[in-house]
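And now, chain A:
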Amino acid sequence: MEYRFKGHLVDELYKDYRIKEGMKACMNCGVCTAVCPAAEFYKYNPKNIVNIVARKNEDDLEELLKSDTIWYCGECMSCVTRCPRANAPGLVVMSLRKLAMRTGLYMLSEKGKQQYIVVKDLCSNILNYGYCVYPRTFEYETHKEFGPVGKWINEHLDDIHARLGSNLDGDGPGGLRKIPKESLDQLKKIFDVTGATELMEQVLGDAHEEAVRQNMTDEEYFMSVYTINNAEKHLNE
Partner candidate 1 sequence: MDFGFCLSPSSHVKMDSIDLTTFNRLKETNPDVNTCIACGSCTATCTAGNFTEMSFRRLLLMLQRGKEDEANKMIQRCMLCGKCTLVCPRGINIRKILLDITR
Partner candidate 2 sequence: MNSQIFHPFVLPFVLGMAFVLTYCFVGLIRVISQLPKDDRKKLGRSLVTPKTAWANIRDLFGDCLFHVKIWKRNPVLGYMHTAIAFGWFMIIVIGHVMLFTLKPLQGVEVEGLQGMFTNFYYPIFFKYFAEETPVFAFLMDFFLLMIISGILIAVVKKIHSKIVGVKRVMHFGFADTLIRFALWTIFPFRLIAEKTNIMAFWWLYSIDLLIFMCMLPFTRYMHIPTEALFILLRHAGIKVTEPRKGYALAELYSCPSCGLCIDACPMSVNDKMSGNTSAYFMKKLRNNDTEESQRIAETCLMCGKCVKICPLSIESCDIKFSQRAAVPYNINSDHSYLNVISTEAEKSQTNNHKPHVLYFAGCMTQLTPKIMRAMKQIMDKAGEDYQIMDENGGICCGRPMLLSGKVAEAKAMIEKNTELIKKSGAKRLVLSCPICYKVFKDEYHLEGIEILHHTQYIEELIKCGKIYVDRGDTKYVYHDPCELGRAFEIYDEPRYVIHSLGQIVDAKSEKENSICCGGSLGSFNLTQQERDAITENSVNDLMFNNPDEIVTACPLCLKTFARKSPVKVKDIAEIVSEKL
């Protein structure tokens, strides 16, 4: 299989500042796994990831990037507190994820494909509204756990925010104010300059290709990725 950076995965990975910061040497003590919330509920062991990265083996790294494994971390960074060698497995995972996306290898795993969801949702929130999370795009239908109260909030969004003192979509400062256009333009520029736009377009493009391959519209594909969960494959018991 051909992909970007083939044969240079290790080099590319070690260019990431998060590797420089988070990858010293591991003595396999296991505190990261012991404290890791993901290790309890997924087939996941951050120590093993750190070991593979430390080994600098191209084939092993490729396998890792193709796997679901790197997508289990919740980035709570609890591992960072405890590591006696001052490694940061959480940061290592972040750099692996970035490489998996840039190489396209993330599309080979169920959990990797989900990057489409977060990239699409979060980037559009940022670029359109200037917020990562924005109440008008946070819908009860796709977030049932929002509960009856959430449903109520959804239905009376403007009234409730007005009641609680938000400046929803208003001018000037205040909660949930409308971010001025010049600020949004600057965010877009930042996206362009720092590579976020490129990454976003790649992910949306990959997803579109995949949707076409699966004979789906982008929306159908989105919902399938959003909900598909082969739990037995991921759970750790």
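Observations
Just so it is clear, contacts are C-beta pairs under 8 Å (C-beta built on N, C-alpha and C of every residue); 3 or more make two chains touch, one makes a residue touch a chain; residues count from 1.
Criterion applied: all candidates are chains of the complex that A comes from, given by their letters.
Since we're looking at a predicted model, the values are computed, not measured.
The contact partner of chain A in this complex, picked from the candidates 1 or 2, is 1.
Within the complex, the chain A residues that touch candidate 1 are 39-42, 144-145, 227, 229, 231, 235-237.
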